[in-house]
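All protein chains of the complex are present and in place, except for one that has been dropped.
Going in written order, the chains are labelled A, B and C, and every chain counts its residues from 1.
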Amino acid sequence: MNKYKDLQEAAYKANMQLPKLGLVWFTFGNASAADHDQAVFAIKPSGIPYAELTPNQMVIVDFDGKVVEGALRPSSDTKTHAVLYKHWEDIGGIVHTHSTYGTAWAQAQKDIPIMGTTHADHLTVDIPCSPPMPDIMIQGDYEYKTGFQILNEFEKRGYSHLEVEMILIGNHAPFTWGETVEKAVYNSAVLEQCAHMAYLALQINPEAPRLKEALIKKHYDRKHGSDAYYGQE
Amino acid sequence: MNKYKDLQEAAYKANMQLPKLGLVWFTFGNASAADHDQAVFAIKPSGIPYAELTPNQMVIVDFDGKVVEGALRPSSDTKTHAVLYKHWEDIGGIVHTHSTYGTAWAQAQKDIPIMGTTHADHLTVDIPCSPPMPDIMIQGDYEYKTGFQILNEFEKRGYSHLEVEMILIGNHAPFTWGETVEKAVYNSAVLEQCAHMAYLALQINPEAPRLKEALIKKHYDRKHGSDAYYGQE
Amino acid sequence: MNKYKDLQEAAYKANMQLPKLGLVWFTFGNASAADHDQAVFAIKPSGIPYAELTPNQMVIVDFDGKVVEGALRPSSDTKTHAVLYKHWEDIGGIVHTHSTYGTAWAQAQKDIPIMGTTHADHLTVDIPCSPPMPDIMIQGDYEYKTGFQILNEFEKRGYSHLEVEMILIGNHAPFTWGETVEKAVYNSAVLEQCAHMAYLALQINPEAPRLKEALIKKHYDRKHGSDAYYGQE
Partner (left out) sequence: MNKYKDLQEAAYKANMQLPKLGLVWFTFGNASAADHDQAVFAIKPSGIPYAELTPNQMVIVDFDGKVVEGALRPSSDTKTHAVLYKHWEDIGGIVHTHSTYGTAWAQAQKDIPIMGTTHADHLTVDIPCSPPMPDIMIQGDYEYKTGFQILNEFEKRGYSHLEVEMILIGNHAPFTWGETVEKAVYNSAVLEQCAHMAYLALQINPEAPRLKEALIKKHYDRKHGSDAYYGQE
């Protein structure tokens, strides 16, 4: 009896969704699913093509990034996931992709501005882009520090990770998270679509303003507020 | 015997077309089909993924937005549909999407200019983009007011909803309609394709002029005029 | 025994290729195949969705645009095809699409510049874009005159229709042709790809020069010259 079986299955399914949604090519991405009671998460092994993945290859890692179970080396981004799970006890999944439009904004070192209601349906602020990491953080324990780059950016901006479930690492690419790994995958797709449409809107009209506050509040609240009426109860 | 079965089937098929045509991701869109004799329409339930939809989940709603039959909560945009059906007795279907290029023009707060014959085959004017709604309309009964935002824009411009079967809501996204819900779906695809090609044409040549009147008239009339010769009789 | 069966089959297959190659949506395009001995061509019926087409629906038309056989009304662009077949005895197929990038260049009223060897593998000059037609030609027998718009443009530029097998009609869309209808379909795809890459190249570098003469000549000649060595003998 494998006590991590459900976790591995959830992580496996989420990873397999990424190429299907057009968010990942080859091995450029990874998803993990966490169990805070057992204080572990299941993550994609490093460098294995999606076509060859199986659920039981998902590596079980603790919140300090140490492998607990699994024959394969975990994703090279494992420590970033570990840091986030350790500090954010209420997230159950994390996804990292190099999706085309999201990564382009990260390379441009720009926040993705909130230009429309699609964006406001999911968050009320621009999708934050952290600065590229300082050299000292890069040369040290890079992936571990990437986790802190995310935590620091949220601290600096005063954002809640429950309200803003996504970030761009400057010059690198997106990370997203959520209550479950399925939600984290969904957030990666939302980020990519918002990134695409904000890009186009500003090409069409470089002077186009950000969405006004009344619309931001309305769209966010109808999905997330105390009187939300989107979806089923 | 379900007297709404045909209506539900039509609404279901139209909703299922939207992701296939690349116009909708996840739950970002909805289609409805109306029966003016029974004074009701069938619409997608809110927040249900397309992969899980079934025809009998389509919610039956009257033209004041009240649910007549159905176990699920209808689309959050239901009241917008209701307003349009109540005021426009000759439309049988409405579609709302957040399709990429159409939404980008809405975010840019620009009409989609009539740049070529593909556009003129379907309408003789720019695809209108309403201004974003006033705060007072947003904070009130938002989706109900969105219907009036559309009606008011058509009134202001002196457009007929039988000749112009589409609009962008500024900062939001497209709505389209038609004699049938199939036609409304088709119009959503036409809008997206015109939005894409107008975007590209103006990137290639920012000085490119709108289509001239003689071509607008010719292309529209050969499909829609009294002597139309496009299609079969 | 149907003496037009092969012709209908060729036209049918070519029409069915167009949506598969991403060059046509809904009914926005048509292909025809000609038999100069019988002095007729087979063309798609007007306004019939591709999914419902059958080979024997292809309408047989003579080179004056008169229907010779077929229960359905032929494509609204039939007379344009007829004019070209009547004047160019050595072409066996014609294709008309509203493909995205080709149509965008037509809407921009710009020739597609020869920017690379992909283009030079197929023709040695910019893909010509005719001016929009004069109002007098539009208001008259429009589709018939469209054929002459093409002939006149080739005359004016001194181009051979055997060397340049494609044109954009300003504000409208591409027409292509070839020895066979299969070749005409191929040319529509080549035009679209060249249109896409020229667009991108000029977005990346607005000062990028046209391809130089030595490369134009080399690439064209290795496929089309008397000493061509591309393909099998």
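What we mean here is this: a contact is a pair of C-beta atoms (placed from the backbone, for glycine too) under 8 Å apart; a residue touches a chain by one contact, two chains touch by 3 or more.
Treat the numbers as computed from the prediction; the structure is a model and nothing was measured.
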(message) Just to confirm, in the complete assembly, which displayed chains does the hidden chain contact?
(response) A, C
(request) Touching the absent chain in the whole complex: find that residue among A:Asn152, A:Asn171 or A:Asn205. (result) A:Asn171
(message) In the whole complex, not just what's shown, which of A:Ser46, A:Asn152 or A:Asn205 touches the removed chain?
(response) A:Ser46
(message) Among A:Gln38, A:Gln109 or A:Gln232, exactly one should touch the missing chain; which is it?
(response) A:Gln109
(message) In the complete complex, the non-displayed chain touches which residues of chain A?
(response) 25-28, 45-48, 72-73, 76, 98, 100-101, 103-110, 132-133, 135, 138-139, 142, 171-173, 199, 202-203
(request) Considering the whole complex rather than only what is displayed, give the residues of chain C touching the chain that is not shown. (result) 115-118, 121, 186, 189, 193, 196-198, 200-205, 208-209, 211-212, 214-215, 218, 222, 229-233
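To be clear about the criterion, only the chains that are shown with their structure count from here on.
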(message) For the two copies chain A and chain B, what rotation in degrees overlays their C-alpha atoms? Round to the nearest 5.
(response) 90
(request) Express in whole angstrom the distance between the two chain centres, defined as the mean CA positions of chain A and chain B. (result) 33
(message) Report the inter-centroid distance (CA atoms only) between chain A and chain C in whole Å.
(response) 46
(message) Give the residues of chain A touching no fewer than two other chains, as numbers and ranges.
(response) none
